[in-house]
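Of the protein chains in this complex, all but one are displayed in their positions.
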Amino acid sequence: MNHLLNGTLLTPERAGEFNDRDLSILVRHARSCGLLAALCVRLKQTNQFEGLPIEAQRHLHSALVVADKQARDLKYELKWIKRALDSVNIKSVLLKGAAYILADLPSGRGRLISDIDLLIPKSKIEDAECALKEFGWHNGEYSAYDERYYRQWMHEIPPLGHPKRGSTIDVHHTILPPTAAPNVDANLLFANTVEIGDGLYGLAPIDMVIHSATHLFHEGEFHHGLRDLWDIDRMLRDFSARIPTFWRELAPRAEQLDLTDSLFHGLVYSNQVFSTPLPNHVVSQASNWSRKLKKPMMNFLFKRAFSPDQPETRWPLTDTALNALYVRSHYLRMPLRLLMPHLLRKAWTRRFQDKQTSEGITNAAEA
Amino acid sequence: MIKLNQLSGLERRRRLCNNKLALRVGPFVYQVHSSLLELDDGLGTLYGDFEVVDCDSFVDFTVSVKRANPLSYLKGTADFYFDHQRPFTTFNIKNAYAFFEWGLNWCISVYPNEYLTLHAGVVAKEGRATIFPGVPGAGKSTLCAALGLAGWRVLSDEHALIPPKTSTVVPVPRPVSLKNESLEVIRRFSSGAVIGPPSGDTHKGRVAHLKSDLTADAHERNPLPVHSMVFPQYSPTDEQHLSRRSQTQSFVMAAFHSFNYSELGMEGFLTMRTLIDAVRCYDLVYRDLDWAIDTMEKLNVGMLR
Partner (left out) sequence: MRWQVSKLGEFYDRDEDTIVYFDRASGDTHLLSTFAGSLLQELGERTMTVEELASILPKEAAAVDTDQFEQAVKAVLEDLSVLDIIERC
């Protein structure tokens, strides 16, 4: 699978040969996938940025401004989150984008985030919620249904928002909902956390990769599919170069966490889309694993999820495929009897809200 | 250079329908696509003097207004697309033109960060620019429109683009959006005003757009030095006046009405400081457009302090 965007992310030198039309398509694709700032970082790292026409530079630069702003805000928010959690003796463990940025990983450079994900032991989640509320975060207005959905079936409490600063925190007590089939022992994750900033922690590198893959294949956020896969590619390359035991320990750890399927999905697609180098023993493990899967169906779906949803790269039936993936990822993590009412309810609520906010454009257009 | 009004109506429509129409708007190129007649009408009326750009050149924003699916024919709705995705909710097709204009604004409000972008009208005369920061409903668009019809150059009624650490502003000319009463006010003010397709019941009431690129230099792209920052306030009851206002308070007010001041962080602060330090800030309370224009003329030539 090769298109303009993933090709340029991998080999930024290609950008030097692009004409204006190619460049504007590249910018549009990257923007639509949330990868424009990451692309800018890549082009700068490889000294390709300065040689680009100013028209392309300024879009890349503009996206980086937003990513930089988010990174600054993140660090400021973390100061308060740490204070809040320290007050109840809870270690601040960051997940996903926030962790990549704070740890200054290659996957964190130019990474956009929409909220700050925290991992808190289940037994301490109420203390954490109280402490964060003490420091100004609030549960927004949620319907009783949403509230129950979050607390009972998901691995989260409803997101906490800071009304003054506009930040959002998602508190998780594990990396998969308790209703999902795999049985993740969160204690194993906590046991291996590493310090990634001043008194702030993240998952161990191997766990980070496994979580990233798990998130991608379980959370239904396939509209960020390519970006999340880029995270995985960056981490695989970075960690395997720095940690000699990385490849040896990766698959056994996934097995220990009961997340082998997710990990291999991540490895296979990262390799397909971004040519991530995998050692031979991992390739053979992956192909053994993939023989057990209903692969053609999955390929059909994922090919679409990992391409920009743009005319030049759009596969037939992309919308259907993305919806099918959404259903699939809920299916993976919830027993069926729970799945059906939730999806129906979601569709219904969405329609209802659309109606209520038919003036919804007001703010968007005026903003 | 080809202007849109140099294309035949048929050719314009053909390009618009086939996604082959790109227009230069100040520092940006929009590729626009629609098969709706309202849009073609509006472009024909209001964008005649805009430069048509080759679609193979760099396109900044790809926008279209179209019906999302067969069902929207029945429902009489349409959607705005940016980068082939829909940032807004569906709207009534009667308001297509207004949503198109808002959509074009939205692109500039959200994406470019190579400028400090203020929500403001910008006009100029004798090469000196005045910024009207926008408090919605304060009457900045009406004032921009009237000044435009009185021979001033309108750089924008929506965005003041300030290059970093300068006190200059980059023109991004577009039709001026007029709502409800101001539409009547402007029609009365000038019988020659060219006004585009009206939109009915939007959330802002009735909206239509005024062709405001009337000066010979309307589409020139060089930045202009900013001479003053004026906070206009239309009031039918208060006494009309122009008075100096606090520079520091104006700073914070303009920052508050900026689209990306806080994204830019320190650079935003430094740019705003450079800008505010180079200009004088005023309150302008007006009810009579002729008086307001006369006052702006005097201010611009240094007859008022």
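Each chain gets a letter, A and B, in the order it is written, and its residues are counted from 1.
The rule we apply is simple: a contact is a pair of C-beta atoms (placed from the backbone, for glycine too) under 8 Å apart; a residue touches a chain by one contact, two chains touch by 3 or more.
A quick note: this is a predicted structure, and the numbers were derived from the prediction, not measured.
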Selected from B:Leu21, B:Leu36 or B:Ile276 as touching the chain missing from the view: B:Ile276
Sole residue of A:Asp73, A:Asp117 or A:Asp261 that reaches the chain not shown, by the stated touch rule: A:Asp73
Per the touch definition above, residue among B:Cys17, B:Val110 or B:Ala255 touching the missing chain: B:Ala255
Contacts of chain B with the absent chain, listed as residue ranges: 246-249, 251-252, 255, 261-262, 265-266, 269-270, 272-273, 276-277
Interface with the unshown chain - residue positions in chain A: 69, 72-73, 76
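Note that in this section only the chains that are shown with their structure count from here on.
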Touch list for chain B against partner chain A, complex: 29, 55-60, 62, 83-85, 87-89, 91, 99, 102-103, 105-106, 109-114, 136, 203-204, 259-260, 262-265
Contact footprint of chain B on chain A as seen in their complex: 19-21, 23-24, 28, 31-32, 53, 55-56, 58-59, 61-63, 65-66, 68-69, 72, 309-311, 354, 357-362, 364-367
